[in-house]
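Left out: one protein chain. Kept in place: all the others.
Chain naming follows the written order as A and B, and within any one chain the residues start at number 1.
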């Protein structure tokens, strides 16, 4: 809408480092893909296989790794981590939209809540008793923040987020629309054929710099708290059950479910739709592949996978039929080995 | 509440075609199941195995395929596609509820938004700057439509839908409650043990006649747009990541996840809880079975499946134990073949 601010390529390299090769006076105003870029755009390549596409690109400059230093004559910045460099350049070129501080006249803020003057409370938002809203925090339209909860400085809740009572969200967090924080955990005890509810009297504690995706749910603890440490990144539609702990700087892709009282380490990566059993512990630096169900604790870093390899339906029918009797097949192989005198083990 | 309008069977056949066998004066006022139908109801049968149940039904008429033309003496309409015919009859008998145009007094509409006079803005809805709301569009209670977004003619957003800024939704779309359109994609780059956010500066573009289920999420693009073409039908709790493209008239069942930059063809069908990897391409007319994780591109039409066949837990324990050492089992079979002189290949 308004004219976009531009930066000299030399100023970008001056700000974020790296080796600039080419004209420092080139003006850059936006990031782009290789295909869509124009002369005022900067692009990046982090994987060598995309280098060939650079030739046809109209970009004004490119961010490259050291190995690709001489792969083009285009103006370029050479750095150790082109993707992270690109992230910083994009953040520079696309600063957060300014917002007007203040409480919208249609918002409902309890008189005991403490809202910093620089915060923004959107239309129709409802803020409960004794809630604290930090400096420059933004509470989106239609959000609900329950009694006694705290939202940290510069944290943004997008539209229609629900935060139950007594929850704590750190500074510089982003919570996307429809997320629910602090709902009751699934605590029920069976007696006489009926389920009795276990009151969920713990809370949710979320550290600084956490991002929470749209429609993700994080339940409050049963007795202690559910804890999300600083720098954790959660994609959309993730379910985090009561009393889960997620270590700092772990990234979790969409549709993951983590059952009650599981502990996930620091710097882990969980692929989309991975499922983690309750009451297990996953070490730091573990990667779980998409679609994998982890049923027991993992005490070693590494990548773990458990996915049925897909095929055409016809082929699946045949293989799945055999899988249903795999134990029998293994016994038949054992029997063949016995006949051929190869089985050194005692028979079962 | 009000008296239901009825139609003569002859008028229905006149309107939608097909061969009418029986009294055209029979009055039909509703569709029903075989079991619940009464004399003013019309039912349908698309699968021969249900024909036997027709005998006990009190329905006034039935919609049948050509093969079942003489299977009953009941008044009937014979057509090529009984299910689609039923859809049209049901739509005739159950027209959309009328609604009052206008902006509810509790809604908050920015003065720069352009809302057509025939549109309806529900209680507590929040409409941002420069938003365009089309003719006869309905924005439900508690919806949020961010700055610069556009909602097409005759499109309905049910309650508590969140649409971020700069998104575009076509005409005659239906978006169910709790859906979130245009949240940031999961774009993060790792540096020095910390995740840096990649600004998500693309948008979401949704074609005409798209239906989006409850609590489904569609993320905005990182650089370009996330695109849902016309006629796509999305069930509940689907996650569509940034820069995904979904071809026209594809239908996707509930709980599916599609990772970033995947391209899905036209006329595809994805079964419930199917998961699609990022950066892959799926051809037109592909069917993916429920629960299947697709890890690589599919360039041929057909049905693809990858699901662990369930069994009793006891049987699963045995088969799964063997699956954990399947590679070893295969080598043992190879060794047996070698001993029997059948292995023509060189040893590994």
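Just so we're on the same page, contacts are C-beta pairs under 8 Å (C-beta built on N, C-alpha and C of every residue); 3 or more make two chains touch, one makes a residue touch a chain.
Nothing here was measured: the structure is a model prediction, and the numbers come from that model.
Note on the undisplayed chain: of the listed residues B:160, B:200, B:226 or B:261, the one touching it is B:160. From the set B:116, B:147 or B:211, the residue in touch with the chain omitted from the display is B:211, counting the whole complex.
Only one of the listed residues, A:41, A:219, A:235 or A:327, touches the absent chain: A:219.
Only one residue in the set B:166, B:201 or B:255 touches the chain that does not appear here, and it is B:255. Chain A meets the missing chain through residues 106, 108, 124, 126, 130, 142, 144, 146, 148, 160, 162, 164, 178, 180, 183-184, 186-191, 193-199, 201, 215, 217, 219, 223-224, 237, 239, 241, 255, 257, 259, 273, 275, 277, 288-289, 292-295, 302-309, 311, 315, 318-319, 321-323, 326, 329, 332-333, 335-336, 339-340. Although one chain is not displayed, its contacts with chain B can still be listed: residues 1, 30-33, 36, 81, 83-84, 86-88, 90-91, 93-94, 104, 106, 122-124, 140-142, 158-160, 174, 176-178, 209, 211, 213-215, 231, 233, 235-237, 249, 251, 253-255, 267, 272-273, 290-291, 307-313, 316-317, 320-321, 323-327, 329-330, 333, 336-337, 340, 342.
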